[in-house]
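For this view, one protein chain was removed and the others were kept in their places.
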Amino acid sequence: MILHPGILALLGGSLLSVLLLIKASGLGLTILLRWDGTSSSEQQLALEHKTWLISSLLNAGLGFQIVSGVLFLATVEAIHPLFVGAMCATGTLNANLVGWLVLLVKGLLFFAAALWVIFNRLDQRSEDAPLLRPKYLALLLITPLAFLDLTLQYSFFSGLHPDIITSCCGSLFSEQGQSVLSELAALPPVTAMALFFPVIAIYYVLTLCCLRSQNALLRYLLFITVIVAFFIALAAIISFISLYLYQMPSHHCPFDLLQAHYNYIGYPLYAGLFGGTLFGLLPGLAAPLQHHPSLSAHIDQLDRHWLWISLIGMTVFLAIALWPMLFAPFTLLRSG
Amino acid sequence: MNRQLKLLEYALAGLTRRKGKNVALLLVYAFTIAALGSVLFLTDALRSEARQTLDHAPEMVVQRISAGRHELIPRSYATTIAQLPGVRQATPRVWGYYYDALVRANFTLMGVTEPETQIKDLQGQLPAADNECAVGIGIADIFGATIGDSLVLVDAHGKNRVFAISGIFSAHSALLTHDLILMPEPALRAFFNLDPTVATDIAVSIANPREITTLAKKVRYHLPDTRPISRSEILHTYDSIFNWRSGMMFAVSVAALIAFCILAWDKATGISADEKREIGILKAVGWNTGDVMAIKFWEGLILSLSAFLIGTIAAWLHVFVLGAPALTPILKGWSVLFPPFSLQPVTDPYQILVLAFLTIAPYLACTLIPAWKTAVTAPEQAMRS
Amino acid sequence: MWRARLYLTATLCGILTLTALLMTGQQPNDSADKQQLVAAFGLTDLALFSEARYTRHPSQADLFTAFQDSPGAIDHFPSGSLVVPIPGSRTRSITVLKGER
Partner (left out) sequence: MLLKTEHLSKIYNRGRPDELTALNAVSLEVHTGEAIALCGPSGSGKTTLLSLLACMSRPTSGQVWFDGKSISRLPERFLAALRRDHFGYIFQQFNLIRDLSVIDNISIPLLPGTLSPQQIRKRGMSVLEQLDLADKAKQKACQLSGGEQQRVAIARALIGNPQVIIADEPTAHLDHSLTNDLLNILSALHAGGATLLIATHDPAIYHHPLIQRTITLHNGSLADLLAP
């Protein structure tokens, strides 16, 4: 365990958010059990008041997840000098096996909390709250995920043993440990490009089609494309986008982008990708809800917003990724 | 956007109406943040100082270990090490400690072999004769000595020895030289009564940094009673030490933060009849619970953001302008020769992020539930007061 | 709206001040002289806490030893901060002879 302020902040924050979420799911459970939309008893009124608390707890939870994701990466980066052989945040994550899992759970939590907040807002626009039950059932699933996040983070950080001069054996600990890899195994750039550009093209075509047509099928296709594109884009960042951004032929770290040294270019890059993905998922997820008469008008209205936000996010991502490929002197693939 | 601006305006009006209470809260909050911030800034600056200046330390230091303790090393080991391929130079070093009971401080005595070197941070000369020494600014200050004065130290035989001060290190380098006394190596050996065949340790200079680990293994293989310490390990150790120190002090200061959050919780839950009436009015004229919660959120954000800015700026001034007067007694312990902090104001934006997260998040979380309790006040409340 | 405007302006000023303060630290540093010093004498540690070997030379000390060899030194574990060091028993009076000038 490293007593590092960033680690204290992350663990403390996660603990706090788990406590808030436990409170929220307790309230959610009461609502699931006792909700009666037709009643006007004081008990029902109290339940209705509780929905406000739950949405505000979840909003706070989402805000926390976004900040804590950034903080997690920054902390992992900040402590990498403690580990011999770790060249950047990747080295810290590799230091024990849980690191990547924490990152995955954090990503999942971000998407789960964001979707919950967005669908909660949609539901609150209608007078009869048709999504009430699914919403609070989903809440009961988010809470264990947050708990998992806390425990994984704890076991990750407590399993980190910095390489300090501890005993008479001096520097012999510095032998490259079995799990320390300084670079991620990356796809060959040509393969990654061959996957990345077509899937992005499909994404653009589908989004533009969705903007013109109300067809639900297109939205389901977009949903799947966005998920595929998200993972391919992550692989592409590791495989070739980072190389262009760093202007170095073998530096694959996806986290160094977030450093001051690279002008924090990673933040808009990842924000664009995550935002574009999140809002690209929404039309497909909302399409089956069209049959609720009280929601369909709202969905029609929001659908266009979502598509545009997704488009803007993806374009920001793509612009940052492509800029150095088109305008910087560094070339990875020689033409000819 | 517009709506949030209007709610912000109302929240500000609400805060100014309860001025006394909120200003007091703001000050306590800012003070807590300033305390935490000072710890962070100080340790971070020390860490980066160590990282930067020690970047030129010897690539490897070889100690001899005997019975689990650091032992004097035979000079012949230096020859053995120097013969390993890849080693540029192996220099035996002689240094030790000297406790001065009068000032109750520990000095570090070091032997120098090349007095002709020109050191920019040294006023005067390096010691050339056996009765000369160069001292750090801390030692010069504690005795009120200047160049040309003499320092009297008791040697290993219990005899007083007089050393003329030939040079004093500048205050700029105090973090490295504060307690240092340099004297020619033969003089130091005589002073400590050291055998000429031994040294304290051996500094090894290595041409290719990638070979340090390999060479460390070779040294251990050829000289099994040694302990090689590489420069990167020294830097790691400093990183860990300051993480540990700041984490430790942080853990203590967090108690203050928790106490503050309890205060905030208490303030937020104990709403006055006046406030309850106000919320009732707001709701009666058409606000919903969400709007009221929004102004409560704004109130919390305004308070915590202002406190954060005030506290962080105060911490910066405290550490880098005033030299952290409030923290040095804690750091100092009983060390009399504590160097003045003239640290380079290096702060990582990451530290600011950590500080913001640690101080703003608990406050906002603490006010969430009380804000909701206030916000669900029934609009009828306004009619029945 | 004057309150909101005033607040936003003040906050912006605060953020700018903070950023400016943080930027001052990122100036090209003056550590070249110190680096030369370190290189010349082969220094390995900061002279921050001179009370004991493990604090004066953290990188050179064996951290696991409970009582270090320096006078009155105590352990580096938190308990150390609660125990007062043994008062110096040896006494001496003369330490400095003023120069002849």
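Going by the order they are written in, the chains are A, B and C; count residues from 1 in each one.
Going forward, contacts are C-beta pairs under 8 Å (C-beta built on N, C-alpha and C of every residue); 3 or more make two chains touch, one makes a residue touch a chain.
Note that the coordinates shown come from a computational prediction; the quantities given were computed from them, not determined experimentally.
Between the chain not shown and the residues B:E132, B:D201 or B:E278, the one that touches is B:E278.
Across the interface with the omitted chain, chain A contributes residues 37-38, 40-42, 45, 48-49, 124, 127, 129.
The missing chain lies against chain B, touching residues 2-3, 5-7, 9-10, 13, 17, 277-278, 281-291, 378-380, 382-385.
In this section, only the chains that are shown with their structure count from here on.
Look at where the CA atoms of chain A average out and do the same for chain C: the two points lie 40 Å apart. A straight line joining the Cα centres of chain A and chain B is 34 Å long. With centres defined as mean CA coordinates, chain C is found 6 Å away from chain B. Shared interface positions of chain A, i.e. residues touching 2 or more other chains, are given as 165, 168. The multi-chain contact residues of chain B, meaning those touching 2 or more other chains, are 63, 65, 68, 229, 233-234, 237, 248, 349. Chain C contributes residues 1, 3-4, 7, 10-11, 14-15, 17-18, 21-22, 24-26, 29-31, 33-53, 55-62, 65, 69-72, 78, 81, 85, 88, 90-101 to its touches with chain B in the complex.
Across the complex, chain B meets chain A through its residues 40, 51, 60, 63, 65, 68, 212-213, 216-217, 220, 226-230, 232-237, 239-240, 243-244, 246-248, 250-251, 254, 289-290, 293, 297, 348-351, 353-355, 357-358, 361-362, 364-365, 368-369, 371-372, 375-376. Against chain C, in their complex, chain B makes its touches with residues 5, 8-9, 12-13, 16, 45-46, 49-50, 52-58, 61, 63, 65, 68-70, 91, 93, 97, 99-108, 110, 112, 114, 117, 119-122, 136, 138, 143-146, 148-154, 160, 162, 164, 169, 172-180, 182, 201, 203, 229, 233-234, 237-238, 241, 248, 302, 305-306, 309-310, 312-313, 316, 320, 331-339, 344-347, 349, 352.
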